[in-house]
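For chain A:
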Amino acid sequence: MLKANGDIRIGVYVCHCGTNIAAVVDVKALAAYSATLPNVVVSREYKYLCSDPGQDMIKQDILDLKLNRVVVASCSPHLHEQTFRNALASGDLNPFFLQMVNIREQDSWVTTDKPAATQKAQDLVRAAARRVAFNESLERGRIPINPAVMVVGGGIAGIHAALTLANAGKKVYLVEREPTIGGHMAQFDKTFPTLDCAACILTPKMSSVKNHKNITLWTYSEVTRVDGYVGNYKVKVKRLPRYVQEDLCSGCLECLKSCVFKEAKVPDEFNMGLAKRKPIYIPFPQAVPLVPVIDPETCIQFKSGKCKKTCIEACGDRHAINLQMLETTEEVEVGNIILATGFKAFDAKRTPDYGYGLYPNVYTALEVERLVNASGPTGGEVVLRDGRTPQTVGIVHCVGSRDENTNRWCSRVCCMYSLKLAHLIKEHTGAEVFNFYIDMRTPGKGFEEFYQKLLNERVHFVRGRVAEVTDWAMDPSEENKLVIRVEDTLAGLVRRIPVDMVVLSTGLEPQADAEQVRRMFNITCASGGFFLERHPKLAPVSTFTDGVFLAGCCQGPKDIPDTVAQAGAAAAEALALIDAGFVLTEPNAAYVLEEVCSGCKTCVPMCPFSAVEFLLEEKKARVNPAMCKGCGTCVAACPSGSIHQHLFEDQQIFEEIEGILTNA
Partner candidate 1 sequence: MKPKVAFYWCASCGGCEEAVVDLDEKILDVANAVDIVFWPVALDFKEHNVEAMPDGSILASFINGAIRNSDQLKMAKLLRAKSQVVVAFGVCAQLGGIPGLANLSDAKGIYAEVYKDGVAPERLHQDNGHSLSLPEFYDTVVELGRVIDVDYYVPGCPPTPKIIGAALGVLLGSDLPPKGTVLAPDQALCEECPRKDTRPEKLLLKEFKRVHQVVADQQTCLLAQGLACLGPGTRAGCEAMCPRGNMPCTGCFGPTSRVRDYGAKALSALASVIDSDDEAEIARILDALPDPAGLFYRYSLPSSFLGRRRME
Partner candidate 2 sequence: MDNRRITIEPITRLEGHGKIEIFLDGQGVVERAYFQVPELRGFEKFAQGRPAEDMPQITSRICGVCPTAHHMASTKALDALYQVTPPPAARKIRELIYSTFFVEDHALHFYFLGGPDFVVGPQAPAAERNVLGVIAKVGIETGQKVIAMRRRLRELMVLAGGKAAHPVFGLPGGVAKPLTAEDAARFREVASEAVEFAQFTLGIFEKVVLQNSDYVDLILSDAYTHRTYYMGMVDEKNQVNFYNGMLRVVAPDGKEWAKFKPDQYLDYIGEHTEPWTYMKFCYLKGIGWKGFSEGADSGVYCVAPLARLNAAEGMATPQAHEAYLKYHATLGGRPVHHTLANHWARVVEMLYAAERMQELANDPELIDPDVRTLPTAVPREGVGVVEAPRGTLFHHYKTDERGIITSANLIVATQNNAARIAMGVEKAAKKLITGGQVPEGLLNMVEMAFRAYDPCLGCATHALPGSMPLMVQVRDPRGAPLAVLRRDSDGSIHRE
């Protein structure tokens, strides 16, 4: 039990904050009252305590009056606690001998009843004066930072973050689940609003990742376990066998040609199943690494063992193809982790009214991206599944966005990519294009201008949420067409618009395994399932777990510029930690009184950060100060009172309670 040992000399300082406090709380009375409290040596009120003269006053009192405790009654500690701790330090007093009393945000600003406000302030100061007597001198520990960084996800976010760090001379491990990096961006044809070709801007970055000496690229790989804490993470990565050895393969692709499958029969993931691939394949021509993958699900050798293995012949003395390849595990130590795990496109089948999967001529936006792409399945020709070229096309916005039945959020990019697709379809086919939107959202550089451009191109815009897409013709004009039923909220009537092709602008969702991933990395998901940033404005790429940062759509839907910007920010945050060389431990960490701990283990599962370890030798618990975030949950749980928390000792809180309730 800690003691208010020695002679306690408290200085109480009441801030007017101009009139913010003084207009409601009788600061003179408060200061006078404070002077009457036990152990209070001096009590002053001042116009702006946070000003330099205000801080100097405190500093001087500490030196002249030998104060060893300070109570500041002013604004919220969230605002100026650090300011006043520094003031104490400047007076050679340990900064943690400070206790702040919030008489502005939580008193003068929330009531007009002056006597009540003053009374409240007195109670709180009394409590603080009792508490501060039991405050302790504390030092914050330093944890060194391992300069290596892991980037999880090889989309544009991961790629940009990895390159930024690597270019700054930091070791980077880039882990991608798919056989190639590139992510969704690699599937896009053009990018809005500038309409420059996605591949053209992406692929150079992909190859520089491949060739960067500071980047270790692991594709076809997944993180399976994360231990440790900021500066000192241990990460396990599972590497799936692609049956072609990266170090031996030259990327000549002879094996693909020589595969016993003369015709590609397997639906091609990269082309959204609109094209076919062979059992041995590369996702797309610019794939990085340019190393084929064998898909054991469809490879005859794996299924029956009765293949001529022409691929192995073709590879010849390179012997790059190794059908005995096994899953391997890498373990690396890094100081920071950047999560850039991206998003999942909304599954259009979840909105059955729009007929996706029912009517062959209903497409998703991503499929159309491939259709309009020169290197796509149709070589850039927009032809329907029945071979026709569409004369009329309807683009339905907000599929799986802004929808109570699916996802409530706006996916941010759909309006713009719909406009882009409208433009491209018109360009490729000259078809009449209808956009069906709820609101047109074009907040971005050049976005609104792009919208105007489309209007000039005579693209039709119908405001209204589409009710259904049907092939049920009500008059001859609708024969062999898909009819889009919608309430035109501008015209104020329900319309039936027959089209040849329907494009569903599907929204962005968290990855299916976002929940497992968040647990593995000890971070939080916001409602909706995207990863939660530490602060929406002031710490948008940080998480509540130090040394774990977010980039791209795993944090929420965003377009490429924002994604890249965020990736850069995440890299910068990591660099800041790395270059500082260390992080400070929490001052309010928990600690175990080992001599009296009975080893009941109640505390161990309390800690979400695995900071409480059970020492098998001593049969006692121990808190790792580097991992402890200082929540104090284990302290409240410890049945024998053998875990304490700096800054929030039981004794200090009991004193505060007593102070509040005992009218001195």
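Please note the rule applied: a contact is a pair of C-beta atoms (placed from the backbone, for glycine too) under 8 Å apart; a residue touches a chain by one contact, two chains touch by 3 or more; residues count from 1.
A quick word on the picks: all candidates are chains of the complex that A comes from, given by their letters.
Quick caveat: nothing in here was measured; it's all calculated off a predicted structure.
Novice: Given the candidates 1 or 2, which is the one that touches chain A in this complex?
Specialist: 1
Novice: Can you name the residues of chain A that touch candidate 1 in the complex?
Specialist: By the definition above, chain A touches candidate 1 via 1, 593, 596-602, 604-606, 614, 619, 636-642, 650, 654.
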